[in-house]
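Yeah, one chain of the complex is gone here, protein chain that is, but the others are all in their spots.
Naming follows writing order (A, B and C), and every chain is counted from residue 1.
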Amino acid sequence: MDIFVTLIQVLDSTIRLATPLLLACLAGLYSERAGIFDIGLEGKMLMAAFFSAAVAAVTGSVWLGLLAGIASSLVLSGLHGLASITFRGNQLISGVAINFLASGLTVLIAQSWFKQGGRTPSLFGGGRFESAEFPYAIGPEDAELTGQPVSELMSDANSIHMVYSELLSGHSILVYVAFLMVPLTWWVLFRTRFGLRLRAVGENPAAVDTAGVSVVGLRFAAVAICGVLCGIAGAYLATALQAGFVKEMTAGRGFIALAALIFAKWRPWHAMWACLLFGLLQAIALRFQNIDLGGVVIPVQAMDALPYILTVVILAGFVGKAVPPRAGGEPYVKER
Amino acid sequence: MDKMPKWADVVLIPLISLILAAILSALVILAIGENPVEAVNLMVTGALGSTYGWGYTLYYATNFMFTGLAVAVAFHARLFNIGGEGQAMLGGLGVAIVCLYIPWPHWSIALLAACAASMLFGAAWAAIPAYLQAKRGSHIVITTIMFNFIAAAFLNYMLVNVMRPQGSQDPATARFPEAVHLPTFQSMFSTAENAVFKGAPANISFFVAILACFVVWALIWRTRLGYEIRAYGHSETGAVYAGISPVRITIVAMLISGALAGLMATNNVMGEAERLVLNSTEGAGFIGIAVALMGRSHPFGVFVAALLFGFLYQGGAELALWTSIPRELIVVIQALVILFTGALDNMVRMPLEKLFLGLRKGAE
Amino acid sequence: MTVPAIELKGISKAFGPVQANKDISISVAPGTIHGIIGENGAGKSTLMSILYGFYKADKGEICINGTKTDIPDSQAAIAAGIGMVFQHFKLVENFTVLENIVLGAEDGGLLAPSLSKARKELKELEEEYELFVDPDKRIDEIGVGMQQRVEILKALYRQAEILILDEPTGVLTPAEADQLFRILDRLRAEGKTIIVITHKLREIIENTDTVSVMRRGQMTATVKTAETSPEELAELMVGRKVLLQVDKVSAKPGKPILEVENLRVFDQAGVERVKGIDLTVRAGEIVGIAGVAGNGQSELLEVLGGMRPGQGSIKLNGEPLALSGHGSDGQARRAQHIAHVPEDRQREGLIMDFHAWENVAFGYHRDPAYQRGLFMDNAALRADTERKIEKFDVRPPNGWLTAKSFSGGNQQKIVVAREIERNPDLLLVGQPTRGVDIGAIEFIHKQIVALRDQGKAILLVSVELEEIFSLSDRIAVMFDGHIMGERLPHETDEKELGLLMAGVAEEAA
Partner (left out) sequence: DLGGKFDKSFNEAAHNGASRWAEQTGKTYREIELQSEAQREQALRRFAEAGLNPIITMGFAMADPLAAVAGDYPDTKFVAVDVNWLDAPNVRQIGFAEHEGSYLVGMMAAMASKTGTVGFIGGMDIPLIRHFGCGYAQGAKAVNPDINIVANMTGTTPSAWNDPVKGSELTKAQISQGADVIYAAAGGTGVGVLQTAADEGILSIGVDSNQNHLHPGKVLTSMLKRVDVAVYDAMKAGEDLQTGVFAMGLAEEGVGVAMDEYNAELVTEEMSSAVADARSDIINGNVTVVSYYENDSCPALQF
């Protein structure tokens, strides 16, 4: 039972950790399926995290915050599009630049607005995404009533109820959005005209062009979607998981998402599993530091590196070669 | 027949792009309520106005040259080595081991040994991703990212649990013995009457970096190996036709790349800190990506780009010293420079090309 | 007279400094097949791409059925009833045939209905024109011939009244080519207007009503096909007399150079491509391997050239060659005096972004002659390049151009020069003249024959029966990984070979 409880809790934190990865990963998926590589996910998330928190702090409305976050991330997407689609620049450079830009601007603006050293004021009440408690799920209010901490109530509850309350219920709405995005993305990509064209433009833009469809239009659309999803990811970090923005709070998650994307070979469902895997590995590493294996204490650093080591092992062992969309990273140039 | 003269492509375009970046930066500075002219003035005098400033500018530039070259070499084989950071960390470990545990009679020999060790460690750290890419097709971008994290954890372990001197609270190795301290520019160029580069960390490894630039240039454009690396980078099928082994090139290119990244340690660890501290690389590995991309993967381009970033770093430090401008401003300026010179260069090129074509048409 | 279906007036187009089209005007009558010929880089593809809205013209106007129409993009072209089959197909490799056909012509936001509708109409089109393809196969699973059908179907699916084909037969077997032209005939009969770009005069003479000749970006002549001759066209095109037949003395085969025994080749997927063949090539003879593309010829060449492993035994001058592992790569082969003109010059034979002079060393870059101490002797290389460019009359004669800025013909000349000049014991040649203009074809053929006359062994793989006939001293036909039979050129004819290529066994033939 106790192990079961632990398991549930680890899975629960897996979901929380996986959500920002998943959103960013799907964002990258749209962009790269359309042939625009994007290592600027990190920067977009960070920018969105800041603006969502900032606006939420000022207006006290998390929804306005979310919008602001999405908008700010869209601006960066537009920049990326301008550089890599309109001016056929190098997509990697543009991505790198966007990451720098975000990590600099966020703190700079935060400093001149809030004077709290690149931090927004802590959010409270309507400024944050409350966790959505399902009916009959054990949540804080039960804790209020019984006066026991949630954790105790949990361990008393029966397993089904626990899974329901701990795993399914009690996450921010954005978590559910993120996981709903997976089937939605799959459907859009493989069941709609837009999806067909999107995939085509990532494989062979000339084919799309000669079929009488605008390559530029499609790619900008894809980049825009990428912006929106990164925006949600950032807002989730700052206004749902946390109550405010702290500089560099994305802490490399954009790159992990990128890894997950390649890991998943640019496929929606696989992307979800990849992100859950990364989340799980991190959750485990966080949960079990310096394990004692019969006298031999595994140093905390080893546990800290574990997710990354396992990633490499799994990648080498099971995933094998990942072939990106053929036209990926290449600007579409007709005339030289 | 080109669309415009070469000088326009290599000089004019970057110049205009830089000016655009500068203008935007100025606007940003204005926006946060500071005076751009003063700021720029402060940066320029601080970074280039004195031998002291140069001492720091060149010190940073040295780091970026090594990591930039590392990324560039990999790029020629169409490999994206994001792992410069981790490889440089390991290089640092190599240097520390060599310098701490072997009594060296003279710095010159120590430097040679340190170079060897840092290259060895850096290359070793690049070897696994390289092998996995070549044999298992595991995407080098993921593996190198992961290896950065692993390197950080490993170094932390070494410093906190193994190499830290008893009683010191600072997770760093002991100072290296006098004998292995590298000559700084100060000691090299100062004369009795006037001391130059006073206190600046720029040191002899700057020349190692210059040397590395030449070696890489020769390697890539003058040797068989370089020819094969470039050929493979342009077309794998072509390489197979010509009997160039993709596996071999992938691994060799990454080893060279890792070795170059590792070499950085001779500058920041052996030359400056004279001990190994946590996070000694400070993101130079990532700056290296920008430097290589901006330098178009050409050693000379890398050299120039590295100087530019060195200038931004030192100029930024001066700003932080004498004004209340947050240090992040520099990051923003870097971003703008990368953006305009690297990604938006066509925005400048396209109109210029039209212009030059027009001129030529006129001439005919 | 009727209004022309297509009328181009004063079309000009420059790619940067390159003037691809200079003030070109033609008009094509409805319900006719119009041929366009011209050297590589003459501007044919460009002109047609402009008509299809792929490129924008700098000057000039386009009239369709007498009404001035401006065509800024392919969408407009499609709307104006124009369809085009590009020289390099514009298909999405990992999409199915159906998806490729539907792409851009879907109706409604959802795919399912469009696909089922397309599937139905495709059936009808297939019936009507005998253009059979499996709609559910992926493009990279079907041969080039099929891919071309898909391109044509794409155009027809969009109700094209005007059909442009850029070098359609370059990749087809004679049988496929004939069938293509039968289809074109039927289309013409229905009143559709067709423009065909080709390098093959025979096709022009046999199939077109009128023909235009392009040279250096200009339209040098437009004539009624009935009133002209291959020789005249060739002259108009190249600007000098060209011999359409290679004249060569009969071969004097010497000792066997290459002996292949029971060679088997498996591809990455583990599918057996070459199923145990025996073959001998003697000094001083050209052995031509005929066959429909994809019957194992390519794999045969690639094994011999060290590009992929195989099983069995191969002897060169009696010495066995390694077929896998160490000593079986391209470098080893070159060391053993085997030279190789690969089938795909752009993906294999050349590094498109290298300068011509760098490409001249490609594969031989480890040759001591190109080394000075540690380094490559680029000066020597460039000198060498000058010579080859001069001797093989590569145009433009500038070693500093990148390979991709030469036309296919000239790209091919660079490859052939590099390989033949090694003066190898055995020369492997794959599709030496695909997409190359007759001027260049003539030249390249001469070089190959010359090498033979020096007593070297040559193995030629080509899908062009004409080429096989005019070069080979002995012809082997491959089908499904087997050699169906060997023939001497003067003892056989296209019909018999055609049967063998179709897999009909000797007895039956």
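Quick note on the criterion: a contact is a pair of C-beta atoms (placed from the backbone, for glycine too) under 8 Å apart; a residue touches a chain by one contact, two chains touch by 3 or more.
Keep in mind that what you see is a predicted model, and the values were worked out from it rather than measured.
Colleague: Name every displayed chain that the left-out chain is in contact with.
Modeller: A, B
Colleague: Check the options B:S25, B:T51 or B:S280 and report the residue that touches the missing chain.
Modeller: B:S280
Colleague: Check each of B:M4, B:M119 or B:A153 against the chain that is not shown and name the one that touches it.
Modeller: B:A153
Colleague: Considering the whole complex, which of A:L41, A:L174, A:M249 or A:V312 touches the chain not shown?
Modeller: The single option touching the absent chain is A:M249.
Colleague: Pick from B:P5, B:P103, B:G199 or B:G358: which residue touches the chain that isn't shown?
Modeller: B:G199
Colleague: Considering the whole complex rather than only what is displayed, give the residues of chain B touching the chain that is not shown.
Modeller: 56, 59-60, 149, 152-153, 155-157, 160, 164, 166-172, 175, 198-199, 201, 268, 272-273, 275, 277-280, 282, 313, 316-317, 320-322, 326-327, 330
Colleague: Using the touch rule from the top, list residues of chain A that touch the missing partner.
Modeller: Within chain A, the residues that touch the unshown chain are 5-6, 9, 12-13, 16-17, 20, 116-119, 122, 140, 143, 149-151, 237, 241-244, 246-249, 251-252, 282-283, 286-287, 289-290, 292, 297, 300-301, 304-305.
Basically, only the chains that are shown with their structure count from here on.
Colleague: Need the most distant chain from chain A, centre defined as the mean of C-alpha atoms.
Modeller: Here the answer is chain C, farthest from chain A.
Colleague: Take the average of all CA coordinates in chain B, do the same for chain C, and state the distance between these two points in whole angstrom.
Modeller: Taking the mean C-alpha position of each chain, the two centres sit 46 Å apart.
Colleague: At what distance in angstrom does the C-alpha mean of chain B lie from that of chain A?
Modeller: Taking the average C-alpha coordinate of chain A and of chain B, the gap between them is 30 Å.
Colleague: Which parts of chain B, given as residue numbers and ranges, touch two or more other chains?
Modeller: Chain B, residues with two or more chain partners: not present.
Colleague: Would you mind listing the residues of chain A that make contact with two or more other chains?
Modeller: Where chain A is concerned, no single residue meets two or more other chains.
Colleague: Using the touch rule from the top, collect the residues of chain B that touch chain A in their complex.
Modeller: By the definition above, chain B touches chain A via 28, 31-33, 80, 82, 128-129, 132, 136-139, 141-143, 145-147, 149-150, 152-154, 156-157, 160-161, 286, 289-290, 293-294, 326, 328-336, 338-339, 342-347, 350.
Colleague: Applying the document's contact rule, which stretches of chain C touch chain B when the two form their complex?
Modeller: Going by the criterion above, the answer is residues 16-18, 305-307, 329-334, 340, 342, 344, 347-354, 358, 361-363, 365-366, 371, 374-376, 378.
Colleague: Quick check on the complex: what are the chain A residues that touch chain C?
Modeller: 190-197, 199-200, 203-204, 206-214, 326, 334-336
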